[in-house]
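Take a look at the structure below.
Note that this complex is displayed minus one protein chain, with the remaining chains in position.
Up next is chain A:
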Amino acid sequence: MDNDSQYSGYSYKSSHSRSSRKHRDRRDRHRSKSRDGSSRGDKSVTIHTPGEPLLDGSAREERDDNWGETTTVVTGTSEHSVSNEDLTRVSKDLEETTPLQCKRFLGPVVAGFLSFFALLTPLAFLVLPQVLWRDTLDPCGTPCEGLYVSLAFKLLVLLISSWALFLRPPRATLPRFFVFRCLLMVLVFLFVASYWLFYGVRVLEPRERDYRGIVEYAASLVDALLFIQYLALVLLEIRHLQPAFCVKVVRSSDGASKFYNIGHLSIQRAAVWLLDRYYSDFPIYNPASHNLPKSILSKKMSGFKVYSIDENPSNNTSGQSRAMIAAAARRRDNSHNEFYYEEAEMERRIRKRKARLVVAVEEAFTHIRRLQEDEAASSPKHPREVMDPREAAQAIFAPMARAMQKYLRTTRQQAFHSMESILTHLQFCITHNMTPKAFLERYLTSGPTLQYQQQSDRGRQWTLVSEEPVTAALRPGLVFALRRLDFSLVVTVTPLPFLRLGEEFIDPKSHKFVMRLQSETSV
């Protein structure tokens, strides 16, 4: 274990991440070793006095006061890969252990029940008089039958459009009520309730004999339901289609940003809309890729460490701090230099590894070939071992495995790709006749988050952080954030400019040109 207290001055706390805390807990339990996580993003500093067990999350604030005392900061060695795998394993565990929430299905179930009830109501209106007082009803001939037909078709249209529009599994649970949906459900309930009320008072009680009137009444209910559905269509689906704002989404961990055009939505709906696009547009968040390497930052910061050993520290600190600042100012001149050279070196290394990887993969792909149909017949002459894609992938994986692993380590992507996943991808590429370049596309560029996620039905937990109530509509100048465990997306809303479009007519005959030469020649 390294007890290297050279970088003792700098401490970085990632205060918002549950996973890193658990990560800390686990590591300390297993290995009782702490690391200086200055620029590793999610790795935390574990500064604990020797012999004292790590405090729980609730005592995080207290640790801030204690850290200046007799502590030993222990820096770790370069076991980057292990800790990254730890991290992803832990975060995956966290996601899998969140229980399936029943709240997710509450809204749709209620809405479904209400709409089912609303659809059955006209039929009930028609059937009840027939069942209850059939003999005393006025006979109703052709007009009633016409009404039956129209009623049937309208109900059919209502049914189909309800299925098309509303019978979809919900994609998100919102923190507050979805205002429009609630409004519509209330409206439907009111309609149906008032129709039933009227029906009960005026038809069921006095046993109304005019059956045609009853049928017309049922038809009017179906019309009303159709109009409510039109209202639902406009409010839920169409209103937000016309763009009104431009939102900028910035990821807090590495600055990846995108601009989107969005319509009139409430904050929570806009959050869902944006997260849909986040998963397919933003490159995956890599906790291991950070700006300044540890060595540069630490050297920069270690100049500020002031040890006050004397009795009256006030005399020394001013002089010392001035000396410190001067030393630090001088020292700071070099760190950008180091940064530049380190960046150049890193880039060179990546390019070298990439070249080796590309060559290895190309070579590996030349080892196998798809078996043609006619060759199968001539196989008795040259008995070749016929493999299925999985075996073929395993056969050619060996020569490229080393180059692939080195490349992934250099670009710090090894946490996202396990050997199994690489083999599966290779098998997929072989099956679909892809070239080596197509196979490598997944590893050379950092793809969107969806590419790396497994299908888990538990869903992803995002927290909407906003100063305004989340059912408020978007307005220009609004800022809210979507927080995840270890990073957050900060969203800024700006209005789209009003466009004043003018017209200018150009006569096609007005396109004339002259020469613009000015040559000077000597005689």
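Simple rule for what comes next: contacts are C-beta pairs under 8 Å (C-beta built on N, C-alpha and C of every residue); 3 or more make two chains touch, one makes a residue touch a chain; residues count from 1.
Note that contacts and distances are computed from a predicted model.
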Quiz item: Which choice in "Ubiquinone biosynthesis O-methyltransferase, mitochondrial", "Serine/threonine-protein phosphatase 2A 55 kDa regulatory subunit B", "Transporter" or "Tax1-binding protein 3" gives the name that UniProt lists for the one chain left out?
Solution: "Tax1-binding protein 3"
Quiz item: Of A:242, A:366, A:433 or A:519, which residue touches the hidden chain?
Solution: A:519
Quiz item: Which residues does chain A use to touch the chain missing from this display?
Solution: 514-523
